[in-house]
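Quick one: this structure, given as structure tokens, is what I'll be asking you about.
Only a single protein chain was left out; the remaining protein chains are all shown in position.
Chain nomenclature is as follows: A, B and C, assigned in order of appearance, with residue numbering initiated at 1 for each chain independently.
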Amino acid sequence: MTAGTGRTGAAMIGARIWAIGDGWIPPTSTGPAPEMTSHDSACMLNPNDEPAEVAMTVYFRDREPAGPYRVTIPARRVHHQRLNDLRDPEPVPCGADYSVVIRSSVPIVVQHTRLDSRQAENALMSTIAFPAG
Amino acid sequence: MTAGTGRTGAAMIGARIWAIGDGWIPPTSTGPAPEMTSHDSACMLNPNDEPAEVAMTVYFRDREPAGPYRVTIPARRVHHQRLNDLRDPEPVPCGADYSVVIRSSVPIVVQHTRLDSRQAENALMSTIAFPAG
Amino acid sequence: MTAGTGRTGAAMIGARIWAIGDGWIPPTSTGPAPEMTSHDSACMLNPNDEPAEVAMTVYFRDREPAGPYRVTIPARRVHHQRLNDLRDPEPVPCGADYSVVIRSSVPIVVQHTRLDSRQAENALMSTIAFPAG
Partner (left out) sequence: MTAGTGRTGAAMIGARIWAIGDGWIPPTSTGPAPEMTSHDSACMLNPNDEPAEVAMTVYFRDREPAGPYRVTIPARRVHHQRLNDLRDPEPVPCGADYSVVIRSSVPIVVQHTRLDSRQAENALMSTIAFPAG
């Protein structure tokens, strides 16, 4: 799934639309912040030679979506976004089911990871997000 | 994988058929319900502008499939379904191998997550489901 | 990715070739067998109306592949195969890196899951396998 060519003519890697199905921010944490703070992350890579203008929309069970949450990922850079750190236009509530759609101006790669440290020993889960376009 | 256009002409996101290979509901739990109750979840997102009529079929090792289990996900909404909460037409047994095929009237996105709290410290696993059509 | 039609003319779900990259059977276990025994599983679903003749080949770091390991999954049935239970033509060694290619006569769906109970509290990981053909 090479995704066209960039301004330099080089083939670009990734997809422009991604979706994360299982969003849920554990409401409590055990251990030192920030590394053991419970979190849900959208780990984004822009391996291409143009900046990625990214807009995230957050979907809920019982209300209209929130967002867009905007971030710019420079060319050839990584941006691991903890969903619980988003503030603008509004925080994502903890302990509530949500999902995310991520749209980018150039192809990127997205992986979804959760660290759950509600208990003394932390748990991890991760998956490639769904490349949707 | 944009999946055609909806009634408004907007491109739709997702797939109409999804499969989960590894279903298994841990038969015991440790900690407060419902958040620490062991569960297998099909986390579904309908990011599109039409309601999704979803039918889940559950497959087993040694008997014919159960279902369909039906749920409607409104436009632009999330539905995280714990498989152990299904009752109609019949409960999914705990501690038994199963798999799931999910069919939707409009494209959706599905992620499969298990929380296993049989022991004092919980374990998590998650994966994008398989987009099958 | 509907995979052609079966003998009944119904569209089939899945893929005929799958690969698992990260095979590793934890060499020790804590807790009651078999549910807490450390294992690596290939969780296979045959949602179609014909039996699936499955052949698994196991690849290693430093020797030629082992197999084929053969199993038949009846129509509309699940088969969750612990790799550590394979005996014919030879066991898969514990504590050694391996990978698996799974070929099936009809489309199936494969998810890879590991339960690691070397320590007192178990850890889980899971991913959809790679649909390779």
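Assume a residue touches a chain if its C-beta (ideal position, glycine included) is under 8 Å from a C-beta of that chain, and two chains touch if they have at least 3 such contacts.
Note that the structure is a prediction, hence the values are computed from the model and not measured.
Within the full complex, the residue among A:43, A:71 or A:96 touching the omitted chain is A:43. If you put the hidden chain back, the residue from A:71, A:94 or A:124 that touches it is A:124. For chain C, the residues touching the absent chain in the complete assembly are 17, 19-24, 57, 59-62, 64-65, 95, 97-99, 101, 112, 114, 116, 118-121, 123-133. For chain A, the residues touching the chain absent from view are 1-2, 11, 13-14, 31, 35-36, 41, 43-45, 47, 76-80, 109-111, 113, 120-129, 131.
The rule we apply is simple: only the chains that are shown with their structure count from here on.
To overlay chain B on chain C by their CA atoms, one rotates by 90 degrees, a value rounded to a multiple of 5.
Chain A and chain C have CA centres that are 30 Å apart. Chain B has its Cα centroid 21 Å from the Cα centroid of chain A.
Taken residue by residue, chain C touches two or more other chains at 121, 123, 125, 127, whereas all remaining positions touch fewer.
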